[in-house]
Every structure is written in structure tokens, then in C-alpha cells.
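For reference, the structure is listed below as C-alpha cells.
Only one protein chain is missing from this complex, and each of the others stays in its spot.
Moving on to subunit A:
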Amino acid sequence: MNAFKRDKKEEEEGGGNPFQNIEKTTVLQEARTFNDTPLNPRKCAHILTKILYLLNQGEQLGTMEATEAFFAMTKLFQSRDVVLRRMVYLGIKELSSIAEDVIIVTSSLTKDMTGKEDLYRAAAIRALCSITDVSMLQAIERYMKQAIVDRNPAVSSAALVSSLHLTKIAGDMVKRWVNEAQEAVNSDSVMVQYHALGVLYHIRKSDRLAVTKLVAKLTRNSLKSPYAVCMLIRIACKLLEEEDSNGNSSPDSPLFEFIESCLRHKSEMVIYEAAHAIVNLRRTTSRELAPAVSVLQLFCSSPKPTLRFAAVRTLNKVAMSHPAAVTACNLDLENLITDSNRSIATLAITTLLKTGAESSVDRLMKQIASFVSEISDEFKIVVVQAIRALCLKFPRKHSVLMNFLSAMLRDEGGLEYKASIADTIITIIEENPEAKETGLAHLCEFIEDCEHTSLAVRILHLLGREGPRTRQPFRYIRFIYNRVILENAPVRAAAVAAMAQFGATCPDLLPNVQVLLARCQMDTDDEVRDRATYYHSILEKQNKALSNHYIVEGLQVSVPSLERALHQYTLNPTETAFDIKSVPLAAVTPADENANKMAANAGGMLITPALPGSKAAVAAATANTVTREETYLEKLRAVPELANLSISLFHSSDPVELTESETEYVVRCVKHCFPEHLVLQFDCTNTLNDQLLENVHVQLEAPDGYHIVRSVPCARLPFNETGSTYIVLQYPDELPASVGTFSATLKFLVKDCDPATGQPDSDEGYDDEYMLEDVEVTLADQVQKVSKTNFGSAWEEAASTHSELEDTYSLSTMGTLEEAVRNIINFLGLQPAERSDKVPEGKSSHTLYLAGVFRGGHEVLVRAKLALAEGVTMQLTVRSTDPDVAELVTSTIG
């Protein structure tokens, strides 16, 4: 029946696909005809085509099969049929990676490559280079060099492109062909020029000076090939970026002038490349942007969709950094919002959203709603990002935008897309208190029908955090409990945790929550049951402090550290109980912020990143920050002299530069804080290529009270390497003395050496020293940030258990509340709680809540009431478990 149907369909198509039903084994069987004499070239070509077609369809050949086919194919060299020969080359290239002993055809190919038939030569070179290895390459090097400078452009191009492929296996040999490539750059053929430039750049790319020379020369005598010019623009951009990052950029560099002159090139390809480059260069100022933008504006009205797409995509990019520069194009963009290419329309609208006024938001949203279902997920994410930016810009429009988002949330879409919408709603909720209730309502509705477990868990967690503090917390319980009835185990567990939050924070809901939790104790899943039992028994006690500690605040240590500490504990059986205080605390919040920021950047970048990539970046960022102390600790442990230090690294500061970045020796300092000790890690880099440094150490003049325990020098520091030297100090007994300034000098033994080899000229050296900037040890170095979700209850609880100090200060240098808040946070190094670091606009007073832990495990809570009146006045209240710490905090401010 099936066969009949297919026949019929084929008839309708008028014969159908002659390759439709071929099978691998039959075709390989047929390949035996290659051995016939005389050969039938047409038939053989057809069989060969079938083999290539199969390979192209993704059919896998075994090594045996491939080798057999390959050897049969070599027989076809007897035929002089041009097409057949060319198909053989193609077959060789396809099979070269699967079959064995492919080297066998080297001589046949070398013959064709050096023969008279031009149609063979180019293709033979490419086939030959695909089968050759380093040892064989030596034999054909001479021919390759000749081919690169051949008069026939096809041959020359083939040789150049092949040599670029070969750099992967024989980079050094290809470097020897630089003169030939140099000659080929001057070729009349556009493609040869392009390929030669590619090869030359590849050979020289590690040598900055040579690249600069190359670019300088080629920018002067204009290249004919538009492709080569595009390539040259990219090289110039790279040089400019490097100049920038080295900090020696000049305002009117000839490179930039060259890129700008390309805006007047006759090829559109080059014009766009130049405009794109100018937009993306970091150094570009808004004045320099203008010509690029006007070129793009012209492209916007081009009849070619690709050109419009390219232009509006780049303009969208500009709108992120310089919205004002794009306003001139608003009219052209308006014309594009109804473009038949949805990608162009989406980009136009999101650009307008970024540059436009508040009044146009409604109209644009309506327009985009009409086709949002037709565009790909990647562009939907672009739209979501634009909306997020818009919400932050025009908080009053949140209801329109929130409705739109919830409609998008209901549509079909992948996890990435849904997650970006949920993220946006969460951001809006956090930034704009007015939008909180509607936002939560939308999210509740969403989890009613959400197939992504990870997303549901996140939203439940958010509900648990934000829900209890809304006006009608009881509304959310139903949504959450529904999840317990309907969802899979991870979601149920999250729902149980969220309910417990309500129980702990809203006393009037407690009895109901207890009933629901009791029911969850009958769950089929272990985790859900455990959680329910845990929360139920804690809530039963009705002890505020208990529920604060174990439900509202959650775990504050970093999980990887906890895991390691527990592992260590189980290795050495002891009588003493495990002390959770010995585990380093997690500085979780900055990681979250970073991850969010990265996600925003990655997504906000118009050029939609490959999605898995951005996810990896976020993961990397998170992993990176969470375990900063961990990675440092790992490094410190590797130093034998430091190994006996107490295992619990409490806090590590960000690296501080102790020298200018362009000096002979670059030194950065990281301050590691242990409960009783301070370890200063100096990362030194030697930037002099004619010096070898030995016994590098830092001499420190410590303020009174500090006691230097030991100093660990860095034995050898060759050119361009970074080595670390350490100093271990004991903290003074008196806490106030722990804040101070150290003057530091770098001391070392210099041996002059040969810049090329790095070998010292003689064993004799001389002592030298280098003044460093002072190292400051502040309060912030000695505390770890801790985030408090419910600062209010922790504060009240601390009233009875902690000692309190209060003082009033006048911060006369601060002009605004934001500035004051930022400075206080930086100075104290504590974590702002309950988003009190965001000062609402137009207020003249603000209260900042900060929380953290001082080394040794003393909790610090700070309330700072700020008022703006000719400078900022601050009333600071500190509550801490240790009175000395409280005193230190109040005494260091001011």
C-alpha cells in the first residue's frame, strides 16, 4: 500500500527523485563497476554521485566500506572525462576523513596539480591538501609555493585557501610561504587578493607590529576586492580595540580614518561593514557615530530585505548605547514596523521603543502584538528585553506592558523564552512596588499551567518570599497548594517550602498552613514529606526566633564549602559535633546580581547570542563568584608555608592595584581575612623582557598591634609571568587597631637576561626595590556580606540579644541620598537588606538596612536613617553580638 502511494506521488511529480530509494549496500556494490575496462564515465559519474548523495544525506560509512570505495575510486584516474575526474576529487575530499591509507593517491593528484589541464589543477590542489599530512607536505611544498603565485586565479586561490586549512596541521611550514602570499596580495583577481590577505593575516597575527605594517600598506593602495576590504576593516578594528585596551588610543588614528573612509566605498557590503565596525568599536564617540548612522538610515529604505535587516539590526545596537543618535532615523524606522519580514519589523519596533517617547508605547505595543506569534523565539526574547528596559524607563506604563507580558506567557514557547518573560516580570516586581500585586497574580496564573519544572520552582520561591508581605497574603495559598496536588515532586517540595514562609511570617494564616502541611506529610515523595515534617514541627513551636532562623532566612553558608567541610569532617572521626560556624559564609547576593546582569546583557544584545552560550556564561558567572573564597583557598593551600593556617578562609577582598598598570612591575594585592590572621597576597607581574627576578618579596611596615608571622617569597619571576608572594599577619587584640594602613616595598634580586631566550647572562645579580602604593585594611575586609530576607524580624529579635550602639553623623560631602547609600555600603562592606539600597526618587529621607558577619562569626546589623539637608545627616544604629564590633563600626565612620 505504502509503495503504491509513493509510486503515485512520484508519478504526479513526473518521475520523482531518482535518488529517493537508493541503499548504501547496493550503491557500494555498484561501485565495483569502477574496476571495469573500458570505463563508462557517465555511468561511473552517476554511481559516484549516488555515493556522495548518500554521504550528504548523513549516511555513515564504516572504515572498511569507506576504504573499499576509496580504492575503487582511485581506478577512475584512468578516465580522462573532466566531470568524472572532478567528481573523483570531490569523493577523495569526502572520504579522506573516514577511509584509511588515503595517502595512496598523492602521486596521481600531484601529477594533476602540476599538469597542463587548468580545470584539474585547482581542484587537485584542494583534494591533495585534504589528504596530506606533515611529512608528505614537505614533498609538495615546492609545488604549493608555485601554485600560490600561479597566473590562473583559480589555482592561486585554491593553493591559498588550502594553505590556510593546512595551518591547523603544519602552521610552521605555511609560515614559510609568506613571500608568495605577499606577492599574491597584489594579484588582479579579487578572490586571490582576499584569500592572500587572509593567509597573510593568519601568519602574522601574533606579531602586532607586522600586522600594523600590513594594514598601513594595504590601506594606502586601495584593494580591489570588496571582500578583502571587509577583512581589512576587521583587522583594523582589532588593532584599534587592542590599542584601547592598552590605554594608548589616539583620537584620530589613521586606522579609524580608514574605516570611516570605507563608508564612501562603492560596494554596499563594504559600507555596511564599516558602519557596523564603527558602531561596535568601544572608542566611538557620538560625533563619530553620526556618519555611520546616516549611512544605515539610507539602507533602511533599500528595496533589498537583507540590507534593511542589516541596517535596522545595527541601529538597534546603537539605540542601546546612544539612543539620541538614532532619533534622527525614527521616521524611517516607523516605515519598517509593517515590513513583511517580521524580523525587520520586530527590530524596528524594539529600536523605536528604546528611542521613542512614552506616548508612542501603546501604539507600538499594539503593532507588535499583531504578529508576535509569527516570529521566532529568539526575536521574542528581543521583544521581552525591550519591554524590560521600557518598564524601567517608564514605570507608569507597567500595566500595559505587564498585560502584554502575561499574554506572551500564555503563548507557546520554549523554556528560554518563558524564563526571560518570568525574569522580566520578576525584575519589574522588584523595581516597581506598584506593579508587585499584578505581577504576582500573573505569575500565579502562569504556574497553573507551566510545563517547565525549573521555572515553576523559581516562581514558587518568589511567591514564598514576596507573597507574605502583600496586602492579602491568603490569596496566594490556594495557588501554591494547588501545585502540591497537581505537580511532580520537585515542584511539590518547592510549594511546601513556600507555604512554610507564609506560616512563619503571617501569624493569622498559621493554623491553615499547619493543616495543609500536615496533609503534605502523607506525600509519596521523601523530600516533600521531609520538608513538610520539618516545617510543620518548627511552626508548631510558635517561636518567632526559631522560625526566623530556620524558615525565613535559610542557609547562609556557601553550599560547595559546606559540602567540603562535611566531607573533611567525615574523613577524621572525632567526638566533637560538626560546627556549622566553621563553614565560610556565602556571598550569594552579588553572584545573583551578576548573573542577572549578565543575562540582561546577553539577552539585551540584539545580535541574539547562541542561547546555550549565554546560559553557560551565566552559569560560569555564578560559579565564579560563589566560589571566589573557595578558589583562593585552593591556591593558598597549595603553598606549603601557608598550609597550616586555619582552614576557614573568612573573606577575600577584590584585587587592589598597587602600581600603575603600565609600569615595569605590576603588583596587585588581595587581602584574605581569616578569623585570627590576615594574609596579604601580592600578585606580581614582570613586564621587562630583559630581566629575571628572584626571591621576590614585599617588605611591609605594619601599624602598631599587627604582628608579622611570616613572609613567603616568590622564588623566580621570569618575563611576562605572574607570581605570588604572601605575608601572614596576626590581627591586633584590640579591634580598633585592626583598621590601618601599611606601607609596602617590593624587594627582589635582578638578573639581566637575554630577551629572546630568557636565560640569565650570568649568575650574578643585584638587589633592587620598588615602591608600592599603601595597602589599606578596612572594616569591609573583615566582614562578609549576608543577605537577610526579613530584616525587620531579625532586627527586633536582636534588640534583646545583641548589644546596641547609636551615633549621629553629618556627611557633608555627599550631595544625594543615592551617593550616600552607595558610599556607606562600600565602606562597611555589608549587604543591603530588603532592597533598601534603592532610594525612591524624590524622597528627602531614607532608611538603609545592612547585614553581615564580622570575622569570628559575630553578626552585625546596621540601620542607617538618612536625611537630606545640605549634605546628608545620618543616624546610625548598630546591633552586634560582640560589643567591640559594634564600637568598631561606629568608630570607623565619620
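In this text, contacts are C-beta pairs under 8 Å (C-beta built on N, C-alpha and C of every residue); 3 or more make two chains touch, one makes a residue touch a chain; residues count from 1.
The rule is short, and it goes like this: contacts and distances are computed from a predicted model.
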{"item": "Identity of the absent chain, which is to be given by its UniProt protein name, from \"RAB guanine nucleotide exchange factor (GEF) 1\", \"Bromodomain associated domain-containing protein\", \"Anaphase-promoting complex subunit 11\" or \"Coatomer subunit zeta\"", "value": "\"Coatomer subunit zeta\""}
{"item": "Candidate in contact with the missing chain, chosen from A:E65, A:E260 or A:E378", "value": "A:E378"}
{"item": "Residue touching the undisplayed chain, where the options are A:S340, A:T757 or A:S800", "value": "A:S340"}
{"item": "Contacts of subunit A with the absent chain, listed as residue ranges", "value": "13-15, 17-19, 42, 45-46, 48-49, 52-53, 56-58, 81-83, 86-87, 90, 93, 119, 122-123, 126, 154, 157-158, 161-162, 164-165, 191, 194-195, 198, 201-202, 205, 227, 230-231, 234-235, 237-238, 241, 268-269, 272-273, 276-277, 280-282, 304-307, 309-310, 317, 340-344, 376, 378-379, 601-602, 605, 607-611, 613"}
